[in-house]
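Up next is chain A:
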Amino acid sequence: MIGRIFNSLAKPDKVPKAFAFAIMLVLLVSLVYSYQLNPEQLYTKPAPQVQIEMAQENVDVSYNLAPYNRGGTPLDPEDRGIVKSQYETGNLGWITAYLTPFSQWLRNISYRFGTTILSHPGGILDEILYYTRGLDTILESTILFVAFTIASWVILNRTEKERKDREK
Partner candidate 1 sequence: MIMIEFPYAAVVLMIVGALGGLFLTQAIDKILMLAVLGDGLIGIIAAYQYLDVAMASSFMTFVGIIIMMIGLIRILEIKKAKGETI
Partner candidate 2 sequence: MPYFQFLPHIVLFIIGSLVGLEASYKWHSEPFVQRTIEPIPLAIAIIGGILINIYAPLGFLFLGFVLGMRPGYGFYESILGIVLALVLWVIL
């Protein structure tokens, strides 16, 4: 019986299926546990729609950056963006909330363009992606690069081969 399982595992075609089965078992077992989120997290964010409600009430024009408003003015050590990171480093919160003049104008006229405005360089995600977790971003992009290299190499290889065949 076990021997048969092992023999079937010896074929590469069966490997993804067996692997999927193994993960499936782990996941099904994990259903037994009751999952709870630990409320003490890093980089917390407000509940959905709270910021847009505030923006509607026109409390403060900076709320027009909903849903990515994290406070702070750039290059001002006194008034930094609020970032709760794992390790304290000197320059936290500098990147958050940089606005180009165009974006400032956009912010002043409407509270419905927050995503676009803050995905300019300067949003909270830039703070996380490019500063506190910069190595991750390099890495993800490297994976992308490698995968594209593989694909383009395979395609080029194939195209050249076909061209040679046609010349024959």
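Candidate entries met the following condition: all candidates are chains of the complex that A comes from, given by their letters.
In this section, a contact is a pair of C-beta atoms (placed from the backbone, for glycine too) under 8 Å apart; a residue touches a chain by one contact, two chains touch by 3 or more; residues count from 1.
Since the structure is predicted, the reported quantities are computational estimates derived from the model, not experimental observations.
Asker: Pick out the one candidate among 1 or 2 that is in contact with chain A within this complex.
Answerer: 1
Asker: Applying the document's contact rule, which stretches of chain A touch candidate 1 when the two form their complex?
Answerer: Going by the criterion above, the answer is residues 48-49, 52, 67, 110-116.
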